[in-house]
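As you look at this complex, bear in mind that one protein chain is not there, while each of the others sits in place.
Moving on to chain A:
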Amino acid sequence: MPQHDYIELHQKRFGKRLDTEERARKKAARQPHELAEKAQNLKGLKAKMFNKERFKEKALMKKQMLAHEEKDIEVNVEDVKDGAVPTYLLDREQQQQSKVLTNMLKQKRQEKAGKWDVPIAKVKQMSEGEMFQVIESGKRKQKSWKRRINKVCFVPETFTRKPPKFERYIRPTGLRFKKANVTHPELQNYFQLAFIGCQEKSIICLIYYTWFLEVNVSELGLVTQTGKVIWSKYAQVTNNPELDGCINATLLV
């Protein structure tokens, strides 16, 4: 290391050597070879220190190279975003509505992929003991022909009770529901939809975990390919409504 600037002083007074440029160039050309030799042959503490320096240098170099490359990249057409909307919808936040899902091809493709596999067990068969609670009646509580329904049930609007003395099945009013919280599997939206009935058109319409409901979907505005408006769809129950106090279901699309 030169102490003070005697080298520069000499160069000012007498000029540089005639071959300074060439010597400097050749020296610079030797640098990578010397560095490589060091990197390969150093050992011990010196090696550790050298490697640390080298690592930092390399990181810097990489950043610079990337920066240079960025200048060369042309603007791709692929940078265009998806979800093109016309001008009148641009400034509006549109609620994601359920699309027309009866497109045959789309359905088939997705059925194969199992995208709509809902993690519910298959339909359970309920035993009578689970569904009904025996109610004893009579002066000595010996008659046991009455049953109280334990599960949530659906009563149609035209339903009228039989005279209490003769009715076999008691439907508690607390367990009568008209609306269900239905999730759309694709959109993860909840809708509160009135339901129309059960899958089986029986006298007693019970609703329990894994059973099927028919729900009124007219407010979703779904239309088939042929132009008919869809007003009812099936949904499968996903909770225990008699324990929770509400019915949660997923729409079967």
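Please note the rule applied: contacts are C-beta pairs under 8 Å (C-beta built on N, C-alpha and C of every residue); 3 or more make two chains touch, one makes a residue touch a chain; residues count from 1.
Throughout what follows, contacts and distances are computed from a predicted model.
Undergrad: Which of "K Homology domain-containing protein", "NLE domain-containing protein", "Glutathione S-transferase" or "Centromere protein T" is the UniProt protein name of the chain not shown?
TA: "NLE domain-containing protein"
Undergrad: Identify the residue among A:L18, A:L45 or A:A84 that touches the chain left out of the display.
TA: Going through A:L18, A:L45 or A:A84 one by one, A:A84 is the residue touching the chain not shown.
Undergrad: Where the complex has a chain not shown, which of A:A39, A:V229 or A:C246 is the residue touching it?
TA: A:V229
Undergrad: Under the stated touch rule, tell me which residues of chain A contact the chain that is not displayed.
TA: Given the touch definition above, chain A has residues 75, 77, 80, 82-91, 97, 99-100, 103, 218, 221-229 touching the missing chain.
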